[in-house]
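Presenting subunit A:
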Amino acid sequence: MEPKEIAEIIRDRYPAEVKEIKEFRGQVSVIVKKDRIKEIMKYLHDAPELYFDYIEDLCGVDYLGRKEPRFEVVYHLYSIRHRHIIRIKAEVPEDDCAIDSVTDIWAGANWHERECYDLFGIAFNGHPDLRRILLPEDWEGHPLRKDYPLKADLGEMEWKGYKEVLETAKRNKQYEA
Partner candidate 1 sequence: MNILDSALSGTYGYLFNIAIIFVKIAVVVGVTMLHVTYATYFERKVIGHMQIRLGPMRVGPHGILQPIADMLKLFFKEDIIPSEADKPVFKIAPVIPIFATLSSLAVVPFFEGFVIADINIGLLYLFAMSSLAAYGVVMAGWASNSKYSFLGGLRSSAQVISYEVAMGLSLVGVMLMAGSLNLSDIVKAQQQYWHGMFLIPQFLAYFVFMVAAFAETNRTPFDLPEAESELVAGYFVEYSGIRFAWYYAAEYVGMIIMSSIAVLCFWGGWTIPPVIADSIPALKVVPGIVWFLGKVYFHIFLYYWVRATVPRYRYDQLMALGWKVLIPLALANIVVTSIVKYMS
Partner candidate 2 sequence: MMKEMTTAATELKTKELTISMGPQHPATHGVLRLVLDLDGETVIKCTPHVGYLHRGTEKLAENRTYISALPLMDRLDYISSMSNDVGYCVAVERLFGIEAPERAKYIRTIMSEMTRISSHIIGVATHALDIGAMTLFLYSFRDRELLLDLFEMTCGARLTVSYPRIGGVRNDVSQEFLDKLYDFTEGFPKIIEEQYETLIDQNRIWLQRTKGIGVISAEEAINWGLTGPTLRGSGVPYDVRKYAPYDAYDKVEFDVPVGKNGDVYDRYKCRMEELRQSNKIIRQCIEKLPAGPVMAPDAPKFTLPPKDKVLSDMESLIHQFVLITKGPIAAPEGEIYVATEVPKGELGFYIISDGSGRPYRLRLRAPSFVHVSVLPRLCEGAILPDVIANIGTIDIVLGECDR
Partner candidate 3 sequence: MLPKLFFGYFAIVMISLSLVVITRRNPVHSVLWMLVLFFHIAGLYLFLNAEFIAAVQIILYAGAILVLFLFVIMMLNLKEEITAERFIGEWPIGVALAISILMLIFFSISKITAGPQGQHTIEAIKAETHTKAIGKVLYTEYLFPFEIASLILLIAIVGAIVLAKKRG
Partner candidate 4 sequence: MVPLQWYIGLSAVIFIIGMAGFMIRRNIIIMLMSIELMLNSVNISLVAFSHYLQDLRGQILVFFIITVAAAEAAIGLAILVALFKNKAAVHTDEITEMKG
């Protein structure tokens, strides 16, 4: 089935949930609200003509200052039987940074959700074991958020060659278009 058709099916079934359908280079994203995400996912997994039995990917995206709500949780679903793919994007606002877990639909989502929690701070309701995964358990902050600094300010301990590089970069900035 073409991704476009799948998106239409989802819109027909959950008209209130689907906010937008986007297409780029043949790939279709369905942007949905987060409240009934588990129901939608369950439907996508169980419906015989869709049968998305394989979750390719689950990740978070931070749109700080670009869009509201701030976060998106992106699901890439694939059906090995029907060979079609769809991208579902659930919007998660910053003040209610939680979404339902899909772990009991796809066991493979377990660690992806943990990673998303670890790096973005998006909580997954109903996740069996929501702990930090890549970072140490006592880590502060969620590094993939856009407001998380790429690099710590080391002050005096900084390698002095790096300062020169920074200064050169600053001087060159004016030549950029």
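Methods note: contacts are C-beta pairs under 8 Å (C-beta built on N, C-alpha and C of every residue); 3 or more make two chains touch, one makes a residue touch a chain; residues count from 1.
On the choice of candidates, all candidates are chains of the complex that A comes from, given by their letters.
Everything numeric in this text was worked out from a predicted model, so none of it was measured.
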Subunit A: touching candidate in this complex (1, 2, 3 or 4): 2
Parts of subunit A lying in touch with candidate 2, wherever the complex brings them together: 24-25, 27, 29, 53-57, 59, 61-62, 66, 74, 76, 80, 83, 85, 87, 106-112, 115, 119, 132-136, 143-144, 148, 150, 172, 175-177
